[in-house]
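One protein chain is absent from this view; the other protein chains keep their places.
And then chain A:
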């Protein structure tokens, strides 16, 4: 890769032969040009020999001006995997491979075609390898699709074998020699070009990496002209619109989930997702088949498990993810990759395998206070070969993860606190207005009634005690214990009625208690009556026991009183309930 960057800077044909350059000789050049898609790939094997007096450590590669503009990717590697040389000593030779990938190198000809026509394209190159060095032996082969070849330049020793055109071998050509050739052939493959692709990779330390890709796509082949017809593609599917982009295939990482496919106006329902352990294949159809020159725009998105792309080294975390689009055979004119790091990341740096523009932004997303740091990378003219891994390093404290849930919790907490404060706060403006005073008085009355209620309840509890003592009496026959109980309850009740008195006088005096006063008074009266009845019953029972009358006899005597007591008790209970609800 080091070579590629260097050569990109020095490719030029205007460079005149200098002594250092002429020292090298290309003893054998073997070029294979693949014209099997709309991306042109030239793979060359070069054998370089040092014919000069010094050790050489650099080799220059040259490209014609026409191609240089379209060069997207250049890669040189030694032909034999293990061979490694520091410099080329005098007389030594070395073989290496060069892969050059070009975009927009095929020109449609004719430039406009009807919907049913096939698409013909033109490719231009030189039959001779363009090099600042002398080339001893060279050959060229062009690999086309298995389809019609409209025309091609015939030179000496040109052969056509099936879908392959061969030029050469040519021997002993001087530096910078060239001989233009043109191939005109059928290529119906869809020329899908993304004019702009924005990839947003958002990291959440809660376990997800969200990838969103916004495409602006154009069919870069021959322009469509004339009338559109829906009839023919439906009737004779194979004949019609051969060069139209009908679908695109994306190879997503194996554990991709939550995949979606939509555009500015909603979901697009035509897509298929197949997955296995090695990859996830997403097949998407644009809303309409794209003929030459037609555009579309869409967004795909998917989630990846965090542990598949996030690693740690030397106290820093790094994201390791592919750089370019997962679509196959897609040319991208401008690619912008945004890596959104979690809020609170620091010490950020990006490492990419090739040169590109870089800067940082902030993005405000869910529950952010200062915004998330975004690393933005921009590169133009990309081909699938660029789809390599790149890394973004950053430092992130695990505790920062808790920030957002805590914010939510505290938000809800403060909301409830505010509600409680509002419920308890006195929001009235005037403290002396009649309604405010009335409200306050009513509040006091309510408290008093509550107290009355409590006292009556306690009275009733003592009644229960009396009843219990009676039951004990009937079981054990201990008259003395029963009498003692009676005495203690008497004392208690007296105290209670003492407590009741000031409350009653308050209620009688208070003007706001008028509506409820009658009920309260009734309650007190009934309670008193109940007590009297109860006492009477108690006395009768105790008396009867003292006289040692029979159980049946006692029951008969009590029964009448008992009925009255139950009725009274019921009334008191009802009244209590009523007062309780004030």
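Here, contacts are C-beta pairs under 8 Å (C-beta built on N, C-alpha and C of every residue); 3 or more make two chains touch, one makes a residue touch a chain; residues count from 1.
Everything below uses one rule, namely that contacts and distances are computed from a predicted model.
Peer 1: There's a gap in the complex where one chain should be. From "Glutaredoxin domain-containing protein", "glutathione transferase", "dolichyl-diphosphooligosaccharide--protein glycotransferase" or "Translation factor GUF1 homolog, chloroplastic", what does UniProt name that chain?
Peer 2: "dolichyl-diphosphooligosaccharide--protein glycotransferase"
Peer 1: Which residue among A:81, A:265 or A:421 touches the omitted chain?
Peer 2: Per the contact definition at the top, the residue touching the missing chain is A:265.
Peer 1: Pick out which of A:160, A:364, A:406 or A:468 touches the chain that's been left out of the picture.
Peer 2: Of these options, the touching residue for the absent chain is A:364.
Peer 1: May I ask which residue of A:295, A:395 or A:501 touches the chain that does not appear here?
Peer 2: Only one of A:295, A:395 or A:501 touches the chain omitted from view, namely A:295.
Peer 1: In the complete assembly, which of A:79, A:107, A:148 or A:230 touches the absent chain?
Peer 2: A:230
Peer 1: Please identify, in ascending order, the residues of chain A that touch the omitted chain?
Peer 2: These residues of chain A touch the chain that is not shown: 226-231, 234-235, 263-269, 287-288, 294-297, 364-369, 411, 566, 570, 577, 580-581.
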